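With one protein chain withheld, the remaining protein chains of the complex are depicted in position.
Going in written order, the chains are labelled A, B and C, and every chain counts its residues from 1.
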Amino acid sequence: MVVKGNHDFKVSREQLWIYLMDPIVLAKITPGVSRLEIIGEDKFKSVSEIKIGPVKASFTGKLKVVDKDQPASFVIKMEQLSRIGNAHVSVQMNIEEKEGGIAALAFDGKADLSGVIARTGQRVLSGVANVITREVFSALEKHIEENKQTVESEESIQSMKTIKPPELEDPIDPAINSIG
Amino acid sequence: MANKISVTVNGKQYTGEVESRTLLSDYLREDLSLTGTHIGCDTSSCGACTIHIDGKAVKSCTMLAVQADGCEVTTVEGLATNGNLHPMQESFKEEHGLQCGFCTPGMMMTATDFLKTNPNPSEQEIREALEGNFCRCTGYHNIVRSIQLAAKKMSEAV
Amino acid sequence: MIPNSFDYKKATSVDEAISLLGDDVQILGGGHSLIPTLKLRLNAPGTLVDISKIESLKVIRDNENSITIGGGATHASIAADAALSEHAPMMTQAAKEIGDIQVRNFGTIGGSMAHADPAADWPAVLLACDANVVIQGKGGKREVDIDQFFKGFYETALADGEIITAVRIPKMASNRHSVYVKFKQPASRFAIVGCAVGIEMEGGVVKSARIGMTGVGESAYRAMNVEKALVGQALTAESIEAAVKNVTEGAEVMSDHYASQKYRTHLAHVYVKRALKMLM
Partner (left out) sequence: MTKYIGKSVKRVEDKRFITGQGKYTDDIKMPGMVYAYILRSPYAHATVNSINIDAAKSAEGVVAIYTGADIPEAIAGVPCGWQVNFKNGDIMKEPPHPLLVRKKVRHVGDGVAIIIADTRANAKDASELVDVDYDLHDAVTDPKAAAQPGAPLVHADAPNNIAFDWQLGNPKEEVAAALASAAHVTELDFVNQRMIPNAMEPRSAIGHYDTAYDKYTLYTSTQNPHLTRLLMCAFVLGLPEHKVRVVGPDVGGGFGSKIFHYIEEALVVWCSKQIELPIKWTCDRSEAFLTDAHGRDHVTNAKMGFDADGKIVALQANTFANMGAYLSTFAPAVPTYLHGTLLQGLYTTPKINVDVTATFTHTNAVDAYRGAGRPEATFLLERLIDLAALEMEMDPTELRFKNFIPAFDGVEQEGYVTQVALQYDSGNYAPVLTRALEMVGYEAFREEQKNQKGDKLLGIGFSTYVEACGIAPSAVVGALGARAGLFESAQVRVQPTGKVSVYTGSHSHGQGHETTFAQVVADRMGIPLEDVEIIHGDSDSVAFGMGTYGSRSLAVGGSAIVKSIDKVLEKGAKIAAHLLEASTDDLDYAEGKWTVKGTDKSVGFGDVSLTAYVPHNYPEGLEPGLDFSSFYDPANFTYPFGAHVAIVEIDKETGFTKLKRFIAVDDVGNVINPMIVDGQIHGGLAQGIGQAMLEGAIYDETGQLINGSYMDYCMPRADDFPSFEVDRTVTPCPHNPLGVKGAGEAGCIGSTPAVVNAVIDALWKGGHKVKDVKMPMTPERVWTAMQG
């Protein structure tokens, strides 16, 4: 399943980068993900409940952010496992600066599906991809809207940049390195 | 969760308990040992499991057993009456409408319901009526002939 | 092919059904959309509330200016209804084309609408018929214009805890004409493109038009720009050709291994054209 899309946000490239590096934001915008638990630097465990059309299932998975080139691009790798099939996702995220303080986010990637969803879902996969794409952008848009005030000063941007991941409660799952 | 149900199958009343998730096809095959109803797919496509509920054809794999509570069910085992083959059964034999026999019960159950609403169908109408029933052996050629013959027999009998 | 475990509750009235709805509860109507997903375990609700035994939901009633179809009416009963055949012939025509004999005998219009499959027949037809949807929930009854009902990909205006109790189809005046045509995916027999057209003629030209498209986008939609372009025109090969140009505008045209986006877009044009020509 190909996932592809682009959208302009009325924030600077740096601001958008900071949002996207925030696990809380990532959790908000990743379709179906209800929370991300940090399990290492740029590595998260995700818990999600996906409901798309007639399909409803719980997924557990891992997400990691790699190949970071601040503030221009990064890659999200995700593995989502469920009873009805798994998704191995790799998405290239690019942020471009446009005139007028606009950041253009473009993503391009694919989700390799397996199991029952791969075997029976073909008919509607392009619809699923569209829904997911829209969800990402609208959630991000919403988040930006809600947080406009808090990131308006350069200072706050700087302060966010220095946020460190919280102390790990669980040891890092070695399997996380095997994603993608 | 267990549910009490009472169904009449081929004229005989059965009362028992079924799990909510038990499909009617499994109830017929496993609980009642009526194995003439076959299961050929898991997407409600092939029609091998077609039976009649209150006289209407339905894919018994797409109905819960508990939904049949209080219903009149007819399976292929109930198609013949008093030891006499139904005209549909006779016709399938006469026109070689079956080979391996697996799809045959479902075919006949669909066709008998179809002829109730369209007793004198064209060949094309018969072919379209079989949209929900797959056969891999016959190329449908003789199934169509069988249903044509059955239609003739049944209209003559009226 | 065994669903996950769930509880089963049979409702004997709409009120009872509504009272049984809640978290992790799904409605079982004819079951022909729901049970296949349960068998593959794509969906695993905790409880099913069976509304298929509620007699009041199965009624098709002939009113003065409309026909009310109960949400539990089967496709077969719609196909066989004399009043619909006379006053809304596209409904009976489309009903005969849904699924197969077995599916038509038990699948219901309400179930199909609530499921809102992007390639289902009813959504396009109901859009073209200018139907109204009667919905009942804990807060009482409400009526939703069909234009506001299909919201997106498997998405409807139906809120949690609500049931489609009926669809109201306006009777067609003698100057209205309608037709439903579809191009089927040969395996699933769902529409690759389904096109339902209802037009009102006056003085030899189109007074109004409603065109419902299914299978093309993420949900059924009205091809409004085609409708607009037709108004005031006589139906000729040329006017039709000119009007259908942007039939997929605004739709995210779907693509799969059987029909690419390009081909589906092409078919949408062909089928809306064919439907209109049938009404010439």
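The definition used in the following text is that contacts are C-beta pairs under 8 Å (C-beta built on N, C-alpha and C of every residue); 3 or more make two chains touch, one makes a residue touch a chain.
In this text the structure is predicted, and so the values were computed from the model without any measurement.
Note that the absent chain touches A, B, C when the full complex is taken as a whole. Within the set A:4, A:83 or A:134, the residue that contacts the chain not displayed is A:83. Residues touching the missing chain, restricted to chain B, are 19, 21, 29, 33-43, 45-46, 48, 75-77, 79-80, 85, 89, 92-94, 96, 98-105, 108, 123-124, 126-128, 130-131, 133-144 (touch as defined at the top). In the full complex, the hidden chain is touched by chain A at residues 83, 85-86, 88, 112-116, 118-120, 122-123, 175, 178.
Within chain C, the residues in touch with the undisplayed chain are 1-2, 4-5, 40, 183, 186-188, 257-260, 263, 266-267, 270.
In the analysis below, only the chains that are shown with their structure count from here on.
Distance from per-chain Cα centroids to the pooled protein Cα centroid is smallest for C.
Centroids of chain A and chain C (each the mean of its C-alpha atoms) stand 35 Å apart. For this pair, chain A with chain B, the centres built from the Cα atoms lie 50 Å apart. Centre-to-centre spacing of chain B and chain C amounts to 29 Å, using the average Cα coordinate of each chain. The set of chain C residues that touch two or more partner chains comprises 40, 188.
For chain B, residues touching at least two other chains, in rising order: 43.
Per the touch definition, chain C reaches chain A in the complex via residues 33-34, 37, 40-45, 115-119, 152-154, 185, 188, 190, 218, 252, 254-257, 261. Put simply, chain C touches chain B in their complex at residues 1-8, 10, 28, 31-32, 35-36, 38-40, 48, 50, 52, 76, 80, 99-103, 105-106, 188-189.
Taken in their complex, chain A has these residues touching chain C: 52-57, 83-84, 116-117, 120, 122-128, 130-131.
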